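With one protein chain withheld, the remaining protein chains of the complex are depicted in position.
On to chain A.
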Amino acid sequence: MGKYLLRRLAINVILVALAASLAYMLAATTMNPRATYQGRQPPIPEAVIDQTLDAYNLNDKTPVLQRYATWASGVIVGDFGKTWNGGSVNAEMGRRIFVSLRLLLIGTILGFAVGVALGAVSAVRQYKLSDRLIGVSSFVIMAIPVFVLATLLAIATYNVNRGLGFTLIEYTGEYNPRLSGFDQFLNRLNHLILPTISLSLGSIAFYSRIQRNMMLDVLGQDFVRTAMAKGLRRRTALTKHALRTALIPSATYFAFAFGTMFTGAIFTEKIFAWHGMGAWLIDAINANDVNSVAAVTFFTAICVLFAAFLSDLLVAALDPRVRVS
């Protein structure tokens, strides 16, 4: 088993390198950092632009493979290069990475837990009102793009706050810089509420549908009946035997869901004015910032593959049948 996981880890490392390299190539060949320097008033001399771009490893006059080599050798020692205007990508990433991780981690866990719970409830009460309600809401939520959902949530909160006369739930930004200590912590939590909801709603809907189906498959199986025939309560049989078994397929969806989660984060961060990795990606693309785009992609690749690795671990932990072979 350990050997198997090690091999998976090695494969994941190769995949991250591949994904990041491809993303760099794409960004380096399609983006034009020179444009941001050209056409300025007063005009900057070409030689100066070249010199600046060379210093940032962004000069399109250098062959792309050579630029890639420079970039890659930097990445290997942990240096992601310079932004379009000479700032350090590492420093920028350091500022933003935990903002995004906080959002993504909480969103993922919440999405998984709530989604699975709702799905299980939905399956147990198949065709009852609660099941229909959960089903319809899931489909409605899945049909609404994240940016619409987030905007709607923000508007609703704004109106609630105005109606109440004070700010119950924060709807923009990540924290209030005027506060400190414990108040600051509470304030950060408050700021987290809306983005987390808008981010996790999608995956709650997604997981609840999957879990409902898995659970329905399991509910009809003999072992749930056996568990009750032993003298377990229905509730115990459902959670300990049915849900526990039905969790296995859901865990495999973990990796997929993480990918969609990141896409959601890009919009969510932008709409709620969080300065995370997702917002950075959009800013970087607008600014023709090749190295930043590559860095964000690198981060995404690691996140997605880590999620895949984690779902492998989860499945192995949940399912003894996988563990053996």
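As a working rule, a contact is a pair of C-beta atoms (placed from the backbone, for glycine too) under 8 Å apart; a residue touches a chain by one contact, two chains touch by 3 or more; residues count from 1.
Quick note on the criterion: contacts and distances are computed from a predicted model.
Enquirer: Looking only at the UniProt record of the hidden chain, which name from "Alpha-D-ribose 1-methylphosphonate 5-phosphate C-P lyase", "ABC transporter ATP-binding protein", "Sulfur carrier protein ThiS" or "Putative xanthine dehydrogenase subunit E" is the right one?
Expert: "ABC transporter ATP-binding protein"
Enquirer: Thinking of the whole complex, not just what is shown, which of A:Thr70, A:Ser130, A:Ser180 or A:Gln221 touches the missing chain?
Expert: Of all options in A:Thr70, A:Ser130, A:Ser180 or A:Gln221, contact with the hidden chain holds for A:Gln221.
Enquirer: Extract the touching residues of chain A with respect to the undisplayed chain.
Expert: Here the touching residues of chain A are 4, 7, 11, 221-223, 225-234, 241, 244-245, 248, 318-321, 324-325.
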